[in-house]
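Step one of this worksheet: look at the structure below.
Only one protein chain is missing; all other protein chains are in place.
And then chain A:
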Amino acid sequence: MPSDAPIRSSFLRPALVIGLFLLALQLIAIIFAPWIAPFSPIEANPIDSLQTPNAIHWLGTDELGMDIFSRIVFATRVNLLIGFAAVAISLAIGVPIGVLVGYYRGFTGALVMRFFDFIQSFPVFVLGMALVAVLGQEIWSVVIVLCMLFVPMFSRIVRAEVLSLRERPFIAAARCSGAGDFAIMFRHILPNAMTPVIVQISVSIGMAILLTAGLSFIGAGVRLPAPEWGLMVSSGAQQMILGVWWVALFPGLAIVFSVLSFALLSDEAKRLLDTSRPGVRR
């Protein structure tokens, strides 16, 4: 029977192209920051403070006279590092927990889920401020805050998939073929449970960037003079009413484009994974 199979000719849609282009820009910024940036990102130069965008300082300078363009380029390293690290660590912890909890269920599983409920019921920023107060204003404190948010999220997604996958006939068939619990969980179930996780990875990196910026903005993130987009917006926000618009605007745009790129890529990942997902043949 000819199915209404989606036509895959639209592989390179504009959304995918834009997403990949923005991601490439960020990766270039991360790798080549010292060569791209004309000035040091952390060197204060009070004589040049609050210059409007000009030929030397393309995006102007802030109140300490630091070049905004250079700081934005270097901040890509900080912001994306935090995002990638938080998501990678959360995956490594959250996915196995989700598989185990979904496969065995039982009392321990219920306990783990209730613990996740408990963590997730805290407002992120309150949790962030509390943790940073304890751990100090370091990059790694921000990563830990984000992990506390993402581990339960990944666990829940994986658990939901595992709950339905474990009842599928191919799992019973695998058991008949002598597969033990471990093989069933990690060789049979996990590969089939990864599609929604992969989609979520990209969303989460975007979320991480936004939250990092947010935490820094309220002073619960990294400390000056470290280049970080949220921190830069924060320092510029006070001068906004004085007509100094460039200090907050440009790092703000960096956040927007960065989050946008990951949101687009996540949508596209969902689309591409869906069409290439094997369908039932009739």
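Please note the rule applied: a residue touches a chain if its C-beta (ideal position, glycine included) is under 8 Å from a C-beta of that chain, and two chains touch if they have at least 3 such contacts; residues count from 1.
The working rule: contacts and distances are computed from a predicted model.
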item: Chain not displayed: protein name in its UniProt record ("Cytochrome b", "Acetyl-CoA acetyltransferase", "Peptide/nickel transport system ATP-binding protein" or "MoxR family ATPase"); value: "Peptide/nickel transport system ATP-binding protein"
item: Option from A:A174, A:L224 or A:L273 whose C-beta touches the chain left out; value: A:A174
item: Chain A residues that touch the omitted chain in the full complex; value: 1-5, 7, 168-170, 172-180, 188, 191-192, 278-282
